[in-house]
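Heads up, one of the protein chains got dropped from this complex, but the rest are sitting where they should.
After this line comes subunit A, so read on.
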């Protein structure tokens, strides 16, 4: 039995639930025969991947759904061997080059070259190009992006590239100007509610409107999260009730507790406790940026208006350092310590003012 998220994923462009206009546009694009490189961007859970797979299906038919896992090895200039797992069908290959860390340039160059050098058999009956799907394109190094830029022009006749990214800020201009940019924005609350109700109906469940609304609001536009939460609710309690609690992800609850610990007491001892908790989150593979973001949101809720600007600026500063530095824990901890100092000072000032 598969999860609802996979079970009810739309498979073709015609069946997409929202952004119909865009779907029509993509359909026209496929039918026109001339397919450009594409850069699909948007927030998590907005349906980037669903759209890409639908486009592939529109291009090649059912064949693209026969997937196989492949392990490919690449050799870096310094003779280091890299192993990358790819997912491929006869028509496309999907790769996540950021797995290769700083050697992603090698992966890009080798992989695209091998794909592009083989022509499709019987090009009369099918498309004359293959597709290389590059996930997390915004995490490619600048080197890799520059390498891509040449490759994109050179192998235009046999290969098209679809890039999938969360944001275009980190994609260099030269690539952006070579691609057709497709923005996939998150579904609205209403759209999520409609989808949730639809899915529940298919499952033979009845979902009260109030609960659907709460789940949609909780998901913050992330459809995947909404569907998972809905399924979790189903496991927790059925029939649904309006005021049913939505099971939150463990780490969110944990962070919430952490932030209230910070606000409760500001001392070196408490900082040590917080450090342990932060480590706990990091070893469970919660991305440090996510921790910082959530922590900021929680702390903002708990502190005075005059402090907010300072907290935001500190968070932005420490997060930037985190990207430049090596170990996220230092910067997370620095942020917590900074907040504690600021908060304590604020409290003490308040007390003297009262006297």
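What we mean here is this: a residue touches a chain if its C-beta (ideal position, glycine included) is under 8 Å from a C-beta of that chain, and two chains touch if they have at least 3 such contacts; residues count from 1.
We take it that contacts and distances are computed from a predicted model.
J.: When one chain of this assembly is omitted, its UniProt record names it as which of these: "DgyrCDS5427", "Anaphase-promoting complex subunit 2", "Elongator complex protein 5" or "Multifunctional methyltransferase subunit TRM112-like protein"?
T.: Options "DgyrCDS5427", "Anaphase-promoting complex subunit 2", "Elongator complex protein 5" or "Multifunctional methyltransferase subunit TRM112-like protein" considered; the missing chain's recorded name is "DgyrCDS5427".
J.: Check the options A:5, A:82 or A:156 and report the residue that touches the missing chain.
T.: For the chain that is not drawn, the touching residue is A:156.
J.: So one chain is hidden, and I want to know which residue out of A:87, A:181 or A:337 touches that hidden chain in the complete assembly.
T.: A:181
J.: Among A:13, A:84, A:100 or A:147, which residue is in contact with the omitted chain in the full complex?
T.: Considering all chains, including the one not shown, the answer is A:147.
J.: In the complete complex, the non-displayed chain touches which residues of subunit A?
T.: 25, 28-29, 32-34, 36, 41-43, 46, 123, 128, 146-147, 149-150, 153, 156-157, 167-170, 176-178, 180-181, 183-186, 220-221, 289, 292-293, 296-297, 300, 305, 308-309, 312-313, 315-317, 319-320, 323-324
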